[in-house]
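One structure is given below, represented as structure tokens, and several questions about it will come after.
One protein chain omitted, others in place.
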Amino acid sequence: MMADDNSEQTKTAGQMPAMKPVVDVAAETAKMETDKMWVIMGPQHPFSHGLWTLKIKVDGEIVTDAEPIVGYLHRGWEKEAENRPYPKIIPMADRLCYAASMTYTHLYCMTVEKALGIDPPDKAKYIMIIADEINRLQSHLMWLAAVGTDLGNFTVFLWAMREREYWMDMNVRLCGARMTTNYPRIGGVRNDTPELFDRDIIRCTEHFEKAVWDIIGLIDDSSIYVSRMKNTGILTPEQCANLGITGPALRGTGVDFDLRRDDPYSNYDQIDFDVPVLKQGDSYARYMVRVEEMLQSCKIIKQAMAKVRALGKNAPYRLKVPSNVPAGRHFAKLEDPRGESMMYLISDGTDKPYRLKVRSPIFVNVSASRELCMGCRIADVPAIMAMIDMCLGETDR
Amino acid sequence: MSPIREYDSSWEGDIENKLTEKFGDKIKFTGQEIRRVYAHVERDAIFDVCKFLNDELSFEHCANVIGVDMKDYMQVVYHIDSYTTYKGECVELTVDVPNDDPHVKSVSSIWGGANWNERETWELFGIVFDGHPRLERLLTPETYEFFPFRKSYKLRGWE
Partner (left out) sequence: MVYSSILDWVNFPNIMANPYYPFETYNLPYDISQKLWEIIGGTIAWLINLLFPGNPVSEWLVCDMTVNFFALIIFMIVVFLVVFIGILISLWEERKVLGRTMDRRGTMVGMKGFLQCVADGFKTFMKEDTQPRKVDRMTYMWTVSLVIGTSMLIACMIPLSDRWYVVNYNTGLLLIMGLFALAPFFILVSGWSQNNKYSLIGGMRAAEMMISYEIPMLILIATACLMAGTFNIGGIVQAQYDTMPYFIPQCIGFVTFFVCANAEAERTPFDLAEAESELVEGWQTEYAGMKWGLIMLADYMRGYVSCAMITILYLGGWNLPFIGDLNNYVPELVFLLKTWLVFFAMIIVRAALPRVRTDQILNLGWKVFMPLSIINLVIVLLLKMGGVF
């Protein structure tokens, strides 16, 4: 590198005409390429969450440009869905976001139910609220684990994963699988909550509400963590809304919008919960929003469980649905742990969809990484991108 | 940002009135639900409609730009949300695009959120967005020469 600069200098100096004895230093410096180089982070990198590349242009230590490259996991999900009958798409929807699989399946079932014009029974709706919130907790705990590793501390990773194991056990109790659960159905859910599920889930919630403070204490009480997260990746609310960023990243910037409260679906309007919103717009605010969301999820789970118990054991949890969906266009939105996800269905009267499109929140969030990373240092890039919480399955579909 | 209001059932009619009064017959309303307005827009008016929605009616968030292959013609569907003045409201705009001239004016200069969505629609369907800063392949490899999601392209194993 240094050899190149020297040769350029001697080249330009040698070509100076003899009549101008004084060298114009400012012009010379402007012509020389100071150390701007493209650094490629990925596709294999320990700062994790999947297979994608982030190219950043660095001037010394400051980032001047960023370009994300995704698409390593593109499976043509939407095209495949056009050739399958509606119930067979449910396991496919699980694999969209494998960290929080029941949210996408729930979204898909909501869309098809809207197209059919049916309303699933109340018990199914409350059980799906519980399932959504359990998945939100799992996803946020995995995000917390990744925050630890990105900033250089392995202890937070293992402690967050330890807490996540309890929620995975809840998944297993509910539907038998830890990850790709295949639990919601068009018209309801697959099975009722098992024996003593309410006892287990209340125990889990109470344990979690105490145990999460260990992990948060390790992060919040350490000025190293806080100083690495504060004042980096700042965006204004207008910028955020315009760039299409949704979810905790948006609420950390000061925009008070949550689909569960403002555009309620599936009986969320019967549950009482708060939506955390912070104004600073930096990584630390986004982190705090997610932590607070975890605690709010516990609150939601307890209320929903009480309502399920009140409905009794014999309440219906699934409706029979016809296999052909009448022609029309419908869409449904859902508050994913990562943002606002949406599915758009065009049906043509047969038992296979004509067009099924998935809107993934991270696809749009990661397109804004240029504005997020502008002006920060290389060492801040993992901290900022950790707050976006990439999950490649839904980005690439 | 504009002041935030709570939901009122007169909002859909309000939005329809304002759009009709500005754009007349270029926009046709096909349906209305709680917090949803569905409309069909002519191809040459779509940019102006979007600009009007963003500037005057404070619909700040472009959620989606979807391409649909209807075999005789193609369609682009836009979903636009509001966070402030009409909080929670979502407007769906459908634009018909003929097969032999698949060009639409890009709205990525109004909303940054439309940028990658339009890029994805181009690479999967072939609908060209004029004025887009960078129309390149994103999800599929660069060596692809066809548009995978068109109905004319059949996957292996389909009839």
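Should a chain be cited, it is by its letter among A and B, assigned in written order, with residues numbered from 1 in that chain.
Note that in this section contacts are C-beta pairs under 8 Å (C-beta built on N, C-alpha and C of every residue); 3 or more make two chains touch, one makes a residue touch a chain.
Quick caveat, the model's predicted, so the values are computed rather than measured.
By the touch rule given at the top, the unshown chain touches A in the complete complex. For the options A:Asn83, A:Asn153, A:Gln280 or A:Asn324, the residue in contact with the chain missing from this view is A:Asn153.
In the complete assembly, the contact with the undisplayed chain comes from A:Asp380, out of A:Asp258, A:Asp380 or A:Asp396.
The chain that is not drawn here is touched, among residues A:Arg136, A:Arg185, A:Arg228 or A:Arg397, by A:Arg228. Looking at chain A, the residues touching the absent chain are 1, 37, 39, 41, 45-47, 61, 148-155, 158-159, 162, 218, 222, 224-225, 227-228, 377-382.
To be clear about the criterion, only the chains that are shown with their structure count from here on.
Chain B has its Cα centroid 23 Å from the Cα centroid of chain A.
The part of chain A that touches chain B in the complex is made up of residues 70-71, 74, 76, 78-80, 83, 237-238, 241-246, 255-257, 262-263, 331, 333, 340, 342, 344, 346, 355, 357, 359, 363-364, 367-368, 371, 396-397.
The touching residues of chain B, counted against chain A in their complex, run 1, 4, 7, 35, 60-64, 66, 68-69, 77, 79, 83, 87-88, 90, 92, 111-117, 120, 137-141, 148-149, 155, 158.
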